[in-house]
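Contents: one structure, followed by commentary.
Here the complex is missing one protein chain, while the rest keep their positions.
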């Protein structure tokens, strides 16, 4: 457990990961509105992926900001949720919001994988 | 601000309200799965109401459990989210899960209104 | 209830409010770490205010991003949580992180009050 007075500083890599998580979370929440407007059975599967990704990125960013010792595991899981969400978004053809969301997810997944591998 | 040593005990009314919020939250999360299976444009509107209600009931229960001074306001808002969700659920005809969800929402709304009016 | 095809666009004012909420949320989560390092009975009261504010700003931003019809009420409540948190932070003397947090809370409260008064 982290001792008082020895809390690790927020490194640039961790800050980038927090930022990528927060951005991905925001884009997912906004994309839910687009998906709700599209409607349709297939979109409901996208909705599930967006909900998982929005929740996971938020918790991941919060844990890093609190310097939780669980951050590396959460980053690994978050990377997986982001990849699944990117894939789901790209299953909707020709939708700029979905493309934008997939890009934010991919970027977030990359930073999370890097953080999961690093010693935090 | 609540002073140390004077934290109000959890009254029976507050405990009932916490329980109703937690139950309503659970039913809303489960109902999302049903809605995702139904699919369709109209269901997306139900989805939005479920998401608002699931989030609001959770935060409301958590605030009461932490004895937050914001609990009364949150209860008032939660009652509103529950009523909107109940109405949205009842717009889906002949679906037992939707009926069950509307009932949980109505019960939660009633306990939240009572708590919002009480001095906490 | 918002109809398909008529989802209101994100206005500049709403985007500013979302940004202020997200920033305030982040600063609150980071400030929790500082408070945990300070320790002490009084800081526990600050902790409670930070938890309420971190949760309320997050839910508020998410609701605006999803264009929830509950956004105006949530903004009103969020403004209150932010003001309480700013006050709690300023009760800790001579701490730059606390000052920074109080400033983010005040800024967020101002944008939330504006959104609560506007027709969304």
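Going by the order they are written in, the chains are A, B and C; count residues from 1 in each one.
Quick note on the criterion: a contact is a pair of C-beta atoms (placed from the backbone, for glycine too) under 8 Å apart; a residue touches a chain by one contact, two chains touch by 3 or more.
For clarity, every value in this text was computed on a predicted model and none was experimentally measured.
K.L.:
Since one chain isn't shown, list which residues of chain A touch it in the complete complex.
P.N.:
With respect to the unshown chain, the touching residues of chain A are 1-2, 4, 41, 44-45, 48-49, 51-52, 55-56, 59, 62-63, 66, 68-70, 73-74, 77, 80-81, 84, 88.
K.L.:
Name, in rising order, the residues on chain B that touch the hidden chain in the full complex.
P.N.:
Those residues of chain B that touch the unshown chain are 4-5, 7, 10, 18, 22, 26, 29-30, 32-33, 37, 39, 54, 58, 61-62, 65-67.
K.L.:
Tell me which stretches of chain C touch the chain missing from the display.
P.N.:
So the residues of chain C touching the unseen chain are 32, 35-45, 47-48, 51.
Just so it is clear, only the chains that are shown with their structure count from here on.
K.L.:
Residue numbers at the chain A-chain B interface: does the shared fraction exceed half, giving same, or fall under half, giving different?
P.N.:
On the two sides of the chain B and chain A interface, the residue numbers are mostly the same, over half being shared.
K.L.:
Could you say which chain's mean Cα position falls nearest to the mean Cα position of the entire protein shown?
P.N.:
Going by the distance between chain centres and the overall C-alpha centre, it is C.
K.L.:
Just the number, please: Cα centre separation of chain B and chain C in whole Å.
P.N.:
Roughly 21 Å, centre to centre.
K.L.:
Could you please state the distance in Å, as a whole number, between where the Cα atoms of chain A are centred and where those of chain B are centred?
P.N.:
Using C-alpha averages as centres, the distance is 27 Å.
K.L.:
Going by the touch rule set out above, which residues of chain C reach two or more other chains?
P.N.:
In chain C, residues 4, 62, 66 touch at least two other chains, as defined above.
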